[in-house]
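The complex appears here without one of its protein chains, the remainder shown in place.
Chain nomenclature is as follows: A and B, assigned in order of appearance, with residue numbering initiated at 1 for each chain independently.
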Amino acid sequence: MKKTYINGVGCISAQKTFDTVFLEEAVYNQNETILSVLAPVYKDFITPTAIRRMAKGVKNGIVASALALKDARLENVDAIITGTGLGCIEDSEKFLKNILDNNEEFLTPTSFIQSTHNTVGAQIALSLQCKGYNFTYVNGAVSFESAILDAKMQIEENEANSILVGGIDENGDYTTSLFKLAGRIKQDGEQPYDVLNPTSTGTVFGEGASFFVLENEKKDTTYAQILDVEIKNTLEENEIETEIITFLNANNLQISDVDAVVFGLNGNITFDSYYTSLAENAFAKTPQLYYKHLSGEYDTASAFALWMASKVIRTQEIPEIIKVNSVEKPAYNTILLYNQLNGKNHSFTLLSK
Amino acid sequence: MEALKEELKNKIITTLNLEDIAIEDIADNDPLFGDGLGLDSIDALELIVILDKDYGIKLVDPKEGKSIFQSIETMAAYISANRTK
């Protein structure tokens, strides 16, 4: 069975992640409830005729995928698989508002087209003229992991040698105001929003696009190998540890073999206990990392985590800003990522050098 | 007629987000689609909404747009002859 390697990465996020080495300029913003992407110069990547109708998510997706391809020194791929929680929500908002405000009259198709969830994957295919397999997953916090799992299967089944896999989400003003109303985003005026020492429910929200070129062979651009991915819809807090041990055992590993664990801590006091009980017990002697204080929480924020873990394995260094504890290891060869949102949609991803 | 043409050029540039194009770049007889301005079928649907919303002209079949939207010239002529507002 062929192995799956991460051979190129590209990341657009709330941090400088597209023209830097590795988070050396990262800023931990504890004063905002919503983090926006630091936008690249889109026109360096996309022609004016193509860009004029593109939603923010599409633009970020196209740039992130172009960066990943360049990083892997590839021109094209055999397949494109994306994950997104809400798709291009700004265009969904725009189209819906037009329907309601204009009483269903004088509507134009552009924002409707952009609001389709698979529009990012489709427009990357269009720009690369890639006629291969093209899937889009939309299942909350496991949208991106579904894409990774599918890509890994494609490579194992010999269906594709190279695959672009990405997670994309964008902020929409009205939607974030609704999320604040529903308590999903933290309330204004309660800063500092400290992810490791939270005092309230809800999270600081964010957006971003992270893409990866996965291939079936090791190259000199290789960051890491993806050993395994698992998705579980429902797990009780007291089932997590057993689930992780079973997952590691299936890959002939123990907790002590894990050189670093990446938690999806998001500063929500109601659900961060899923991670903190692991942090205090099973993984007490393991270097622990976190990232949502830099990326913000969004359905595909875990793609930012995969970008980060890939960089750790490549550079063998962990920037201070992502450390949860002070435990160190001589080498970072095996990394486990665990994420969940509101106690649902759990995912485990295992990387090795 | 000249004023209408100017108005249409303006509308096309803003509605279709043609950021890098100025009014002077569009000649009255330049083809709007294909080799000319490079508009496509989605733009055609946007233009159909302009006809409806701003000039009270309703097209039922998108194919009708083909001859109307050849150029600013043909578009202006069609609008002057058929406008209801």
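Methods note: a residue touches a chain if its C-beta (ideal position, glycine included) is under 8 Å from a C-beta of that chain, and two chains touch if they have at least 3 such contacts.
Note that in this section contacts and distances are computed from a predicted model.
Enquirer: Name the absent chain by its UniProt protein name; which of "Cytochrome c-type protein NapB", "Beta-ketoacyl-[acyl-carrier-protein] synthase family protein", "PepSY domain-containing protein" or "Phosphate ABC transporter ATP-binding protein" is it?
Expert: When "Cytochrome c-type protein NapB", "Beta-ketoacyl-[acyl-carrier-protein] synthase family protein", "PepSY domain-containing protein" or "Phosphate ABC transporter ATP-binding protein" are compared with UniProt, the left-out chain turns out to be "Beta-ketoacyl-[acyl-carrier-protein] synthase family protein".
Enquirer: Identify the residue among A:130, A:245 or A:282 that touches the chain left out of the display.
Expert: Among A:130, A:245 or A:282, only A:130 touches the chain that is not shown.
Enquirer: I'm checking contacts with the chain that's been left out. Which of A:29, A:118 or A:200 qualifies?
Expert: Hidden-chain contact among the options goes to A:118.
Enquirer: Which residue, A:51, A:74, A:138 or A:321, contacts the hidden chain when the whole complex is considered?
Expert: Only one listed residue reaches the unshown chain, and that is A:138.
Enquirer: Out of A:86, A:227 or A:301, which is the one that touches the chain we can't see?
Expert: Checking each option in A:86, A:227 or A:301, the one touching the absent chain turns out to be A:86.
Enquirer: Taking the full complex into account, find the residue in A:45, A:179, A:212 or A:291 that is in contact with the omitted chain.
Expert: Going through A:45, A:179, A:212 or A:291 one by one, A:179 is the residue touching the chain not shown.
Enquirer: If the missing chain were put back, which residues of subunit A would it touch?
Expert: 80, 85-87, 92, 95-97, 99-100, 103-105, 107-109, 112-113, 115-119, 121-123, 125-126, 128-140, 142-143, 146, 150, 153, 156-157, 175, 178-179, 181-182, 184, 230-235, 299, 344-345
Enquirer: For subunit B, which residues lie in contact with the unshown chain of the complex?
Expert: 40-42, 45, 48-49, 61-62
Quick note on the criterion: only the chains that are shown with their structure count from here on.
Enquirer: Would you mind pulling out the distance in Å between where the CA atoms of subunit A average out and where those of subunit B do?
Expert: Their C-alpha centroids are separated by 42 Å.
Enquirer: What residues on subunit B touch subunit A, complex-wise?
Expert: 15-20, 38, 42, 45-46, 49, 52-53
Enquirer: Please output the residues of subunit A touching subunit B within their complex, sorted ascending.
Expert: The touching residues are 48-49, 52-53, 105-110, 113.
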